[in-house]
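Part of the complex only, each chain left as placed.
Chain naming follows the written order as A and B, and within any one chain the residues start at number 1.
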């Protein structure tokens, strides 16, 4: 809670402000991606930046995901500090070879000689009825790859503060912005700036159950926690913030206290990041647990177009509440 | 085609273009009304391309399209009812409501989508053509894509593979000058698309995409060449998108004047002038079309929502579904 004056803003404006600050602060920084310039960004994040900084530093690219992501890698090798925007994670599949085989491996293959200080931003997630090819949540995939750092700003503070920290990282950082968050309004301290990207954050303290999530589902989880509080169940809500490396200390500390864990993840259940977290808890905090680990994830189906089916496919507060209730001891025993 | 000169045929072309125009104008309204959600990419201004090309195709030919495919679907014969119901997400839709605006499918019409990944349909079209060759079937697969897709690696790989194997594919590039807000001059180092196509060793041509009869003729020539076994053809239709890229586009990237210039070449107006289709006749056709669209809206409205219990359907073939998750918890 900073004492500085606060302004009302949006997640979108916070990301834009972070980009603006980075470009002002470091002459090596530039933004490149499809329609980031004249169009103003598919999500209007970079609106106005072309006029402010010009086409050298706000570069519209052709539809060539592999080439411009690879060019970002090369530019980083060459001493620049590129921010590459891949419009959405759905299209990043076309650039995976560059990300996995080059960005993540160049330092290693060169015996530590090469460094790829690159930031790749992408919109992610479902929730806007964009159907099966435009609603992927693949953050967990990227979190599998050594050499990459994965950050997910869920709050306006993090949307404002994670980019600069990521740009200072000598290694490639992927930042995932959930497409349903851009319009989120909130307050931001006037002097808001860079934030750490090493630690998870406890967004709501609680004694009864640990609710672990990241990105847009943080708010569904907080809503669920509020409902549960009404039933006398105090959920501790952890926002992972960084998916690789995972801040297990924060998770283990909470589990030792609550002895119950539910992970909420918009990825398809099987093989999503939730699996890794449940596995680590079951490996290393097994004796701290009073109940089976649990998770609320997306159904194993490509995201359908109709609102009611999309809502049913992705995690919702009601399902989180249900999952928690199922973990708690029967009322009688309390 | 000989019928091409008959004014019956001209009326048919006008009606087809008008069906697309009215259908999409209505979609825009339905979008504002919240009946259609997600992305909606209108084809308004480009109707002559889909309508012209479809005249050259037989029922057993295949079509692969993009997320801007309502015009292609209607011109291919998918009913306005099934299409509008799909836009609404109702199970009576041509994709059972699962796909929506960007994923129109119809197996009977050999309409293979509705692909929302730019250039993602090109390799699939190459494969459909390969299957025809392997089965000894004399068909053509027509693949529609935009100018923006030409910069993608999948364009290059697909053009080369189809030409190398002399597969019956018609690569139909709808060059409307923009990929979202990116003008082709800011996307391609060299913008002569037929010249690009020729370096793959395939015949290539360019046509005025606002002139439906010219498109029909050019497509007819291309399809004939493909069916004659000369391998794939590339055809560029020079056209223009009158509306925004999608319902979220503020159109910061182009001048209103440019849009106005192109509107003067509205394919529907052009055809009316050329073929002297008078107001009365036009009004009669329009009334019939408006009736069809109104009926489609009513049909979609009356459509039903797929039960949530069926959420995980259509992931695997039914037979499999039971066996799929042996120990599913």
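We adopt the following convention: a residue touches a chain if its C-beta (ideal position, glycine included) is under 8 Å from a C-beta of that chain, and two chains touch if they have at least 3 such contacts.
Owing to the predicted nature of the structure, the values given are computational and were not obtained by experimental measurement.
Asks: Each chain kind shows up once here, so list its copy number in the complete complex.
Replies: Full-complex copy numbers, labelled as displayed: A x2, B x2.
The rule we apply is simple: only the chains that are shown with their structure count from here on.
Asks: Averaged over CA atoms, how far is the centre of subunit A from the centre of subunit B? Could you give it in whole Å?
Replies: 35
Asks: Sort out for me which residues of subunit B touch subunit A in the complex.
Replies: That would be residues 37-39, 89-90, 97-100, 102-103, 115-120, 148-149, 151-154, 179-182, 186-188, 248-250, 252-253, 305-306, 308, 311-312, 314-315 of subunit B.
Asks: Which positions of subunit A touch subunit B when the two form their complex?
Replies: 34-35, 37-40, 42, 44, 47, 60, 62-67, 90-91, 94, 128-134, 299-302, 304-309, 312-313
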